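One protein chain is absent from this view; the other protein chains keep their places.
And now, chain A:
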Amino acid sequence: MDDLLNEFLTETAESIDVVDVELVKLEQDPNNKEVLDNIFRLVHTIKGTCGFLGLPRLESVAHSSENVLGKFRDGELEVSEHAVTVILESLDRIKEILAGLEATEEEPEGDDSELIGRLDAIAEGALAQQPDPEPDTIEGEIVDPGLGRPLKPGEVSLAELEAAFENAPGPEELAEPDMPTSEPAAASASQEGGLFDRIGGEDTLAVAAHLIAQRLETDEKLAKFFAGTTVEQRKGRFMGLMLALFKDDLDAADNVGRQLVTVAGFADANFDQLLTLIKSVLEECQVNGDTCDEAVMTFELVREAVVTAAKAIAKAETNKAGTSQGAQQQSGAREQKKVTQSIRVSVDLLEDLMNMVSELVLTRNQLLQITRNMENSELGVPLQRLSQCTTELQENVMKTRMQPIGNAWAKLPRIVRDLTVELDKKIDLDMRGADTELDRQVLELIKDPLTHMVRNSADHGIETPAERMAAGKPENGTIILNAYHEGGHIIIEIKDDGRGISAAKLSNKILEKGLATQAELSDMSDAQIQKFIFHPGFSTAEKITSVSGRGVGMDVVRSNIEKIGGTIDMNSVEGKGSTFQIKIPLTLAIVAGLIVKAEEERYAIPQISVLELVRASQNSEHKIETIKDTPVLRLRNRLLPLVYLNEILGFMTRDEIDARENVDDFIVVTQVGTFTFGIVVDQVFDTEEIVVKPVAPILKDLEIYSGNTILGDGSVIMILDPNGIASLANSGVGDHEHEEAAAEDLVKRSVGDEKESMLVFRAGSENPKAVPLALVARLEEVEVDTIELSDGKHMVQYRGALMPLIMAHPEMKFREEGRQPVLVFTDREYTMGLAVDEILDIVEEELTIKLASNKSGVVGSAIINGKASEVIDVSYYLGLAFADWLRSRDLSEDVAPSAGAKVLLIDDSDFFRNMLRPVLTVAGYRVRAVSSAAAALALMEEGEMFDLIISDIEMPDMNGFDFAKEVKKDSRWSDTALVALSSLATERDINRGHEAGFDDYIAKFDKETLLRSLAQQLKIKGDAA
């Protein structure tokens, strides 16, 4: 039988039993809201599932009952005995239909309009006043054979039933006249809808069996298979078989079926012939057509048994000693049948089992720990066996808790279908990996979030067919659900090809809700903005439809998933669709935990949250730095915020931590949602399978623990909850999402928009150094032998002139032999070589200058290729090489008049400010550098005056064009020369610059032009004055 149907039958049967009892309770206590709610819920569930499975008859009956119950619940209708009676009757009808369903896998035909009519009438209130329908007719002593108990008060009376049957044409009607024998039993049994009763009970069967037995003798095709049996024997067997079949006693039927045929060679085709014969006999016995078909169908259940038995006989005959083999096969076949059988075990029992196994695992771990310290122990071998058994047991018990994720999806097709109707969209639901199994506890917890997300996709994601056509997409939208295992986790993807998430629309909403300012938003990437949908109280649909937008937002989804230690990520391209990815642990009970140490105590961190481990010390590449008091770690181009476990747990204050010397810290890089941070611990041990046990109620308030566990050595340790730590670490900041955005922002902003080609080299120390490639004229390798010493300086003959060589690092030495790599810089007639140890790489990277350095010769440091690198100041080395270089600047005719002029430099990039300032300074300007247009305008407000302003164009908040307009608007600086400096130096940009009020527009890196232009501008202004 279909698994789904099977499950439905078991479940519904259970529900009906409960409703039976509850209804009676309700009748006695009509005001008991709890009972009523329970009944309503159960009937509602039955109705819902029927609809899903396509069982119209059941659904309509359940629906009408539900209506009445709904009226009870809303107080529109009083709970009357009559009404309850009719509802019970409908329950019986449901049972009857279920019985048919179980036998044939199809809904038996029948007409319920009369019953439904009465239910509807009650719902309408028409019959509410009707006098009690003769409660006297209920005879308490009548034992319902189907129920096996006396009829309960309120259950349907016979008289009424009969009235009902008379009005309702259907199989029941036919059954009635055929059972004059045991009327009460048969009548009430027929409520149960047993095939047995509808056929006409034992009498009819006896006649039929007799007829079949006789016919077999004369049937030319079948007679030979039944040779050697008397009519009486055959009659007995068929009688038994039919009794068993029609009464649903399948085991018995199976048994009888095997004995049915005594001669070998009975094949499927013969069985069909047998069926035809049986059918004709049944028809002769005046069994109603449908019932007859149904009855014949039941024989299919024993087809296999009969045919295999016949085959076994054949084998037994060819092999004289083969009787046992036949029997074996028989039992084999039966065993196979048993294997596929399942039993329902209460969840509590499973939980208990799981707990016991957890204990066992712990004890095993303890034993292993003990024997590890003993040499040549006799315990070794048996312990190993025990260990193996335990592992297997654990796996198997875990398996009992495993359910295919398809169970959580079962309702989705229906939901999506309904949505397509309601929203007038066309949506295909593609479910992949439905058989991926996961712990039922986890399954329960993700059911709702999943449903919600699919709803969201259908409602918000997929466009209407018209919109889709317009966008050039296929009319049908697709939602793909995909589940698969990946390294101890389950990944579930929900992907749609809808409109995606519009960052612009979201931005409006974010502003509206005041979750971020315009300025913050303008600095965020689309992906960052899109992540705002995980913020509390967010719903992107403009209108709240009945489908989604019920106040449950993605934030609830996120928190639900995080609750089970999972993570959710999103990826959306506007116009293309969105993909959500959920990552959840396989099971909650036993997880892998990373054991760490802080202040002599050990703690476990769930492995799922751990991304990587980093060891940090003062001397290594990774070291902990602080921004004010915030510890951070540079990790592959990102600043990783850190928390000290010692501090969080209150072992040490920050001062104490900072005061420690020469310590190695271990950083557990942890991810919570989209927030990544590092937990600094004293030591890291190994990973262990830990059994999560909840913390005592008094500790529930401590959000940094998610549970505790017992380790192999018997000690109890606390399991840290990364979520809790993250929120502790962020306390005061509020949402960590925000923090994350801000952190990313920090990186992004300083990166600026330009990519820089940087030459990376090594000189003196291991730390890489870098210089903008644009400043390097050539890369040369100089024979060490050719380096000469002259005037206390290293020189080399280069292109017919002497070129001074300067060490890039004071501790550096020339190579003993071979060739020395040299970077050649030229500035007008000055050419110098910078000797380095090794040229490492040329990288094109978004550049982040982190720290301006006080060290001479260094502009600052930047992360290049994931490593902190010093960016050198070329002008410093030029000054070293040529004593007159600085002076020459002043004399240079191009720039001569500008000496002493006051220049304001505006650039958001630290790098350029730091690069240009020395250049301008050496050119004789007095430079004031600020990082934003706003800061510059503030200076204007303060009354500062400058001879010249150099401004970058691409800046956050206010760009260069707007700045120029502002400046020109105001009288104070309107006469100051304005020079634009930008990497956007197309003609259009230049024109735009001029329109905005810039006097000149210069490409970045063009130092010469810049200096010339500055001089020019100052001259013009000077002349004008």
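A few points about this structure:
In the analysis below, contacts are C-beta pairs under 8 Å (C-beta built on N, C-alpha and C of every residue); 3 or more make two chains touch, one makes a residue touch a chain; residues count from 1.
The rule we apply is simple: contacts and distances are computed from a predicted model.
In the listed set "ABC transporter", "3-methyl-2-oxobutanoate dehydrogenase (2-methylpropanoyl-transferring)", "Purine-binding chemotaxis protein CheW" or "Glycolate oxidase subunit GlcD", the entry agreeing with the UniProt name of the missing subunit chain is "Purine-binding chemotaxis protein CheW".
Taking the complete complex into account, A:359 is the one of A:124, A:359 or A:656 that touches the chain left out.
The omitted chain makes contact with just one of the residues A:261, A:462, A:594 or A:710: A:710. Touching residues on chain A toward the chain that is not drawn are 359, 362-363, 601, 649-651, 693, 696-699, 701-702, 704-705, 708-710, 714-718.
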